[in-house]
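Please read the structure below before turning to the comments.
Of the protein chains in this complex, all but one are displayed in their positions.
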Amino acid sequence: MPLLKVDGVTSGYGDMEVLRDVSLAVEAGEIVSIIGPNGAGKSTVMKVVFGQLRPWQGKVELDGRDISRLPPYEIVTLGMCYVPQVANIFTDLTVEENLELGAFALAGREVAERKARIYELFPRLKERARQEAGKMSGGERQMLAMGSALMLDPRLLLLDEPSAGLAPKMVDVIFERIIRVNQTGVAILMVEQNARESLKMAHRGYVMANGQNRVEGPGPALADDPDVARLYLGG
Amino acid sequence: MADLDPTGATGAATDATSPPLRERVRAALQSRTALVVIILAVLALLWWSAVARDVSAERLLSLTVWGVMLGGVIALGAIGLTLVYGVLKFPNFSHGAMVTLGAYLAFAFMAVLPQGPALRPFSFGWEFLAALVLAMPLVGVVALGLDRVVYRRLRRQNASLVLFAMASLAMAFFLRSLIYLIWGPDFYFYYDARANPVLDLPLNIRVQADQLFIVVLAFAIVGLVHLLLTRTRMGKAMRATANNPDLAQIRGINTERVIAWTWIMGGALAAAGGVMYGLSSQLRPEMGFWLLLPMFAAVIMGGVGNPRGALVGALIIGVTQQVATAFLNPAYGPAVAFALMVLTLLVRPQGLFGARGG
Partner (left out) sequence: MDPATLVKAILLAPTLTILVFALVRIPWRARVPLGLVLGVGGAFGAAATLDAGLLSYLVSFSIMAGIYAVLCLGLNVQWGYTGHLNFGIAGFFALGAFTTALVTTSAPTGTLAQYSQQAFGLELPFLVGIAAGAVVAGVVAFLIAIPVLRLRMDFLAIATIGIAEIIRLVFQNERWLANGPQPLRGVPRPLYCTVQEPTCAWLPAPVAAWLAPLAPRDYIFIYLGIVTLILALVYLALERAVRSPWGRVLRATRDEETSTAMSGKNVPRVRIQSFVLGAAVMGLGGALYAHYTVTIDYSHFNPLFATFIVWVMLMLGGSGNNRGAILGAFIIWGVWSGTAFLTEALEPGLRAISETLPDRSAYLRWLLVALLLAAIVLYRPQGLLKEETIVSRHLLRRRGAAATTPGATATVGGAPPAATAPEAAGRDPGGG
């Protein structure tokens, strides 16, 4: 049984259909990357998976349990956390408070221990612990966003465009951290504009277009697929 | 709801090339420093015009001290208002009515509590404090009830800001008519004809002990709110929800619970403000409406969602209103508050302590 299963989901905003019959799965411990052109519905998939948008049809299952009717604050307690593309930190709060709120569902001693682990992964955050999060650079924000999402020790992490708007050097750093997080056993489902890079590090990939998933396959193979390359990788 | 973010107003000036001079001048004019300078200039102008009209320095000093007291009353109301505004993102026009409700509920409690002797040097006895403590949570529960019946439904419908504002206006009139219906249009006092001795402080300042009590209580409550927001889980969750409600949910915060506690706190603080206002003057059904403009002015001046800012704004508004009475009909108090509010909105809509401007 896959860790996460999206089964024939159709959804959208208001009357506007954005996703049509989308299905995908993530196995425990793997990196899965969704690529596709702008407007293909990639971010919308994330929103449906995380309960911010209800599916009109189909369902989302985590560990075989239907979570498509659960609010986001309950989903996090089931072992899945989410880093949105924008507005993914509390800008008015300090770095430390951001991390603590990441573990809002927990209490007491555990929080301190988890915080130490995140600081180990992102030493930069420790230096800035007392600083207002809104005053940090783009790369630091992304680290904090990922760090906060990892505070609950999830088995699956959803990343929406983790490299968007970052300097090229920072992109490499973030991708390297993603792999390190994955190596600790956390499965990752990510949406990326930086399609080639993200497919290379992914175990598997999905290609979306016009609200449907079209192609599916092992990440590196997709990156080399001439059709995918021509259509979506700007080759 | 990006348009509700106070940073949205001026946050777009991040061009790589250096901005033209006009833009830089404009940015400087919209800085916090500029707003502080303008507020100080207004205060100085007020004092100066009072002096120019031969108002004695002693009287001015007294007026200033009374202004701080009034500021304390406004602050109690404004802190609740700013919390609700920050977390729920709409101006709650029924906050004034909750202030009034708190004052009248305390009055009702005092009628049934046994009357003890006055706690000298104050004019009130234990029953007054008990009534205050009882009225606060009760108004909090009323606020929560209104949320359950009205505002929560609107949230579920993803209603626009306008409908929230409109609904709160409806609730303002609802509560007000309820107060009129139960207590009628007459004035009341917590203590009829009880001596309220005046303390003589140094520099010939004469204040009532009650007034000092109001200020101390206001500061104590603001301090408590600050601790609550920075030290407790619920407080941090409130700040997180005010900052970014969607992300708060994603981080595992049950925002509905946060909203419920915000209403309870907002209502309780409004009640405290009402009781203090009633103690310093008298109970009238319109008292909360009279405070509504000063409260909103304090909230906007301090930056929406910022309790510390609301306190500072309230003190500034209180002092300005009182000092202005040296040469202006006291009835124009709300007009003075209004002028300061418009000034703030023009110079720096995000207020003194609002999020960064650039």
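The chains carry the letters A and B, assigned in the order they are written, with residues numbered from 1 in each.
By definition in this document, a residue touches a chain if its C-beta (ideal position, glycine included) is under 8 Å from a C-beta of that chain, and two chains touch if they have at least 3 such contacts.
Bear in mind that the values here come from a model prediction, so they are computed numbers and not experimental data.
Trainee: From the list B:36, B:57, B:111 or B:346, which touches the chain that is not on show?
Mentor: Candidates B:36, B:57, B:111 or B:346; residue touching the omitted chain: B:346.
Trainee: Which candidate, B:133, B:178, B:209 or B:228, sits in contact with the chain we can't see?
Mentor: Result: among the candidates, B:178 touches the missing chain.
Trainee: Which is it among B:150, B:222, B:250 or B:326 that touches the chain not included here?
Mentor: Of all options in B:150, B:222, B:250 or B:326, contact with the hidden chain holds for B:150.
Trainee: Since one chain isn't shown, list which residues of chain B touch it in the complete complex.
Mentor: 2-4, 9, 90-91, 93, 150, 153-154, 158-163, 165-167, 169-174, 176-178, 180-181, 184-185, 289, 292-293, 296, 300, 329, 331-332, 334-335, 338, 341-342, 345-346, 349
Keep in mind that, in the parts below, only the chains that are shown with their structure count from here on.
Trainee: Measure off the straight-line distance from the CA centroid of chain A to the CA centroid of chain B, and report it in whole Å.
Mentor: Between these chains, centre-to-centre, one finds 41 Å.
Trainee: Of all residues in chain B, which touch chain A in the complex?
Mentor: So the residues of chain B touching chain A come out as 233, 236-237, 239-240, 242-244, 246-255, 355-356.
Trainee: In the complex of these two chains, what residues of chain A are touching chain B?
Mentor: By the definition above, chain A touches chain B via 50, 52, 71-73, 76-77, 81-82, 84, 87-93, 97, 100-105, 107, 134-135, 148-149, 152.
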